[in-house]
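Sending over a structure as structure tokens; questions will come in a sec.
Every protein chain but one is kept in place in this view of the complex.
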Amino acid sequence: MEKVLLDYDWTVMAPEIIIAAAAALLSLADLFLRENTDRRFFSWFSLAAVIAAIFFTVSRFGQQPYEILGDTYRVDDFALAFKTAVLSGVGLVFLLSAWGVRQEEIRFRGEYDYLLLAAALGAMIMTSSADLITLFVGLELLSISSYILAGIHRERYASNEAAWKYVVQGGVASAFILYGMSFVYGLTGSTNLYTIQQRLVEAYQTGYDAFVLLSLFLMLLGFGFKIASAPFHMWVPDVYQGAPTPVTSFLAVVSKTAAFALVLRIVLVGYIFLYQMQIWQQVVEPVLLVLAGLSMVIGNTAALHQTDTKRLLAYSSVAHAGYLLVPLSTLGAVLFESTFYYLIAYLVMTMGAFTVAALLEREAGHGNISGFAGLSRRSPGTAAAMTVFLLSLAGIPVTAGFFGKFYILMNALSTQHFWIAGIMVGTTVISYYYYFGIIRQMYFRPPASKDRMRVPMVPALLLVIGILGTVGLGVVPEWAVHWIGDLQWMSALTPLNAGPPGP
Amino acid sequence: MRCTDIYIHPSLLGQGLMVRISFDGVTGMEYWANYSMTAIFFLLGLALPAAAFTVGRWLRPHHPSAAKIITYESGVDPFGDSRVQFHVRYYLFALLFVIFDVETVFLYPWAVAYDTLRQDVGLFVLVEMLIFVLFLFIGLIYAWKKKVLEWK
């Protein structure tokens, strides 16, 4: 008998429900509160909601996968892991906004918080659905909220520019994704990824091979935009620079993680049969690898002459998207594990770096790298923390970033893609130049003013979390690696009724 | 009924994974046949206005005068430029309209099928719609508090 609504166990959706309810509550509270009431507690409230959602997400680990309404909502280990990462990122962003976003600067403090929650909800849906429509709705919820968030500094010219560019280019990307999806639907008559999985093979074999590939590449074009890989990266520097710093960190960390969850799920579930037919190796893989290589080269070389911290980090984000594409394109031995590990590593180190960037932006009144000058004299702790994050971003041991790169390289080398491994380490060396450029400012240059820089509690807490994460994951990778290795990643690729994965 | 098995090489994707795939195939012509409807509608869409204008031209008498050839605007004398700027307030109304419009679009079929649905699913049908209405209601409150409802 077909399952109807009440037959499902809706409690599995607890995290999403919490976030949605919190967003709704906050929007109401914002409306009924007096205009001049301090809305900073919104961030704390949202943080509490996020923590509750994390709790419910984590408590589902180890249970059987579950789906609701024909896979439109689906919890498996893949979804849970990525959702945990997304929520942790959102939590850190809220922590940063609790301190970093002031009502005097942003008139819409209330909107800021619940839009962030809405974006988080979108990201969560992107991680845990196996239906094209739901996935796309999640993607749009995330994107549209981010467009507004990028422009929420309404008085600032740069913020407006960021929002505008983001909307236009994001809209184009969404259109491409939809176009690709429509081909998929046309070929298979379904939006359920597992049905698609079955029918695409047939479509491919019955003479629609060009359409199958066309649908894939159209979607990849849009995805390339969302994960900020070259050559679809033109928006990244402007948006990162113009958006308020907490929003930028959200875009860098949460959007990227969610987008990768989406890409992995759609591409691997829908198109993995191409591997069996050798088409993946001949067509898809080279394309993806070229994207990855381009991202690394463009991201790392363009970052060389940036003078704005956030812009520099934007190009570094492009480069990291390139690294992250390697496991997917090579389908290496530790595809899921390394991608996920790298995303966590990227989360902690980038959040740390953006926290410092936000601190200095407030201190110096501008986002130029010269604001870092002499930081080691003014605040040795902050300088040391930033050094750790930069070393990690540059992939130097003993940090999470190094181990992440190590892990990703294993994919490339185990599948004998030496040239991409070469590009990866080569561009990593190039990246030393600009990452250490900031270190040079902090340690080698004299400070602009002699007085010590005060670091308030909240950012200090963020820095501590960042350092613990970055160094902890690097020195004792087993904590994370073990946990990641034990997850049933394959459950994402198989429909629920197919039984457990074969031997 | 055809059946294809895909074995993904165990060394490449972690645990050995086997996806068994079986389905009814879509054959080549059938695929294009699905699009024939679209093509027909497209052609009809082009043909219909063309036909209407042409046939109308044949049927109607043709005695133009100055009063007759001015632009038709609901029986009122036309004035001003054809390009008119609307006040931005109207857009807010348009957006507001969406709330109620969407609500109706969903509520109507739901109300018609309510009895049948309730037999199948139970009271959850009502709860579900209430959740939906609640969210739209929040939208309305938003509009109200943001002073969209006031004409200033």
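For clarity, chains are labelled A and B in written order, and residue numbers in each chain start from 1.
Simple rule for what comes next: contacts are C-beta pairs under 8 Å (C-beta built on N, C-alpha and C of every residue); 3 or more make two chains touch, one makes a residue touch a chain.
The rule is short, and it goes like this: contacts and distances are computed from a predicted model.
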Chain excluded from display, named as in UniProt, from "Transporter", "NADH-quinone oxidoreductase subunit M", "Putative zinc-finger domain-containing protein" or "Glucose/mannose transport system permease protein": "NADH-quinone oxidoreductase subunit M"
Hidden-chain contact residue, picked from the options A:Y8, A:F61, A:W164 or A:F436: A:F436
Contact with the hidden chain (one of A:L31, A:L413 or A:L461): A:L413
Option touching the unshown chain, where A:G171, A:G186 or A:G485 are the choices: A:G485
Touching residues on chain A - with respect to the absent chain: 333-334, 337, 376, 391, 396-398, 402, 406-407, 409-410, 413-414, 418, 421-422, 425-426, 428-429, 432-433, 436, 440, 443-444, 476-478, 481-482, 485-486
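In this section, only the chains that are shown with their structure count from here on.
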Intercentroid distance (Cα basis), chain B paired with chain A, Å: 32
Complex interface listing, chain B residues touching chain A: 2, 4, 6-9, 11-23, 25-28, 31, 34-35, 120-122, 124, 128, 135, 138, 141-142, 145-146
Residue numbers on chain A that touch chain B, as the complex places them: 4-6, 24, 27-28, 31-32, 186-189, 195, 197-199, 201-203, 206-208, 272-273, 275-276, 331-337, 415, 489-490, 493-494, 498, 501-503
